[in-house]
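All protein chains but one are shown at their positions in the complex.
On to chain A.
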Amino acid sequence: MNFLKRAYLYLVRKKVKTLFLFITLLIIATMLLTCISIQTAANNGVVNIKKSLRSYFTINAKQLPEGLNEKILKNILSIDGVNGEYILRSYTKAIYLDNNKNLLKIKTEGAATIPLGCENAGKIIGSSNSEKDSYFIEGGFKVIEGNHITLDQKNVILLHRDFAYKNGISLGDTIVIKNLENPELHVEVIVQGLFMNTREQNVGMTPSYDLYENVAFTDIVTSSKLIFGKLNNVFQYGDIYVDNPEQLDNIINNVEAISGVQWEKCILTKYDQGYQNTKRALETLQNIVFATMIVVMIVSFIILVLILTFSVRNRMHEIGVLLSIGMSKSAIVLQQLVEIFIITVFALVISYMTSFLLAEQVGNSLLAKTTKEYRVVEQKNNNNAVIEKDSELEKEVRMSHIEVTISELDYLVVWIVGMALCSITTVFAMIPIIKMKPKNILSQMS
């Protein structure tokens, strides 16, 4: 009878021991495969967040009297790494008039102050894409009639619903907005949409022109005319998106190298906190998983050695008998190896399913971590000077899910590691027996 048949007979007839070892190996294989899968998913996650968590930098050219123009924008967009997506913004205060040049009423109740000259003024936000403005993304604003403003539009405006209703204005009506500080600059605009706020404004020290009802959005051509008196797209702020957040610093350096702009008067700020936080979360996850994997391997090795040593000692009788009938030590070791291999194969096959079920649960619970994206909010005084920059939590990007799959490579790695671990531990456990003389084994038996 060869060692293969003996191994098979042992496994099928010693069911309890076989099952115990199978469950132990299944747990070890599942944990290893789970760790490796989560590790791979976290690695992929880092790659994916570069694309999904959009990173950008903001150019604040508020202090430039001439603003930034289309030519400079074109130069910026041509820099390697800039993905072509951008939002242009400008801010000013304007008086609202109807098309008969009558002053329109603004909301003053609740305002902390009504600055002199601002009795009929509101904040005007010129935007190349009003849908992406922070008021709409984080501020709770929502267009309820009409459409958002886009880059290709001109001479259009979005008004607060309450302001429109108060002043009898509807979609399609024309109003005039006049620069508060330079009344010569005025623009006729068509009401393209009405919006409302879904959250109550925390008024605090808010001046009247900053009350939600008094805020309006225009296209970038309108704001260019209103602020700079220019017909082409001149803007104060630009949010420029990049392909790879790791390249932000390099890109900003390249922007500052563009000639024709007094960059010392501008502030360039990178916004990749969401990416960095999420990347840190994923890297932390990777480190945790890696450390867990090492611990699992070491502990598995120790447990397997203990179990197999105990098992081999329990089979001392059998080993002694086999030696006495002339079986070689190598044949006895081979039988043990075959037994452990057969159980390991079954455990590895089933571990694919068990780790598939477990990996995603464990991975997501480990990654139940919030990344926060911070934006710089400007606080302006009456003279439009920036008095304070505050970090304010505007957006929470909750990263609670990672895509965990078990790749063929991961599975192969676990197979190799599993088989190697079992072989080494079996031989390790057999060493004391192999070193003994058959007579001593038989003495221990008796």
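The rule is simple: a contact is a pair of C-beta atoms (placed from the backbone, for glycine too) under 8 Å apart; a residue touches a chain by one contact, two chains touch by 3 or more; residues count from 1.
Everything that follows uses one rule, which is that contacts and distances are computed from a predicted model.
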| item | value |
| --- | --- |
| Protein name, per the UniProt record, of whichever chain is missing from view ("RNA polymerase sigma-70 factor, expansion family 1", "2-oxoglutarate ferredoxin oxidoreductase subunit alpha", "Spore germination protein GerPD" or "ATP-binding cassette domain-containing protein") | "ATP-binding cassette domain-containing protein" |
| Omitted-chain contact residue, chosen from A:Ile27, A:Leu171 or A:Val321 | A:Val321 |
| Contact partner of the left-out chain, one of A:Gly81, A:Pro115 or A:Pro438 | A:Pro438 |
| Positions on chain A where the hidden chain makes contact | 1, 6, 9-10, 13-14, 317-318, 320-329, 437-439, 442, 445-446 |
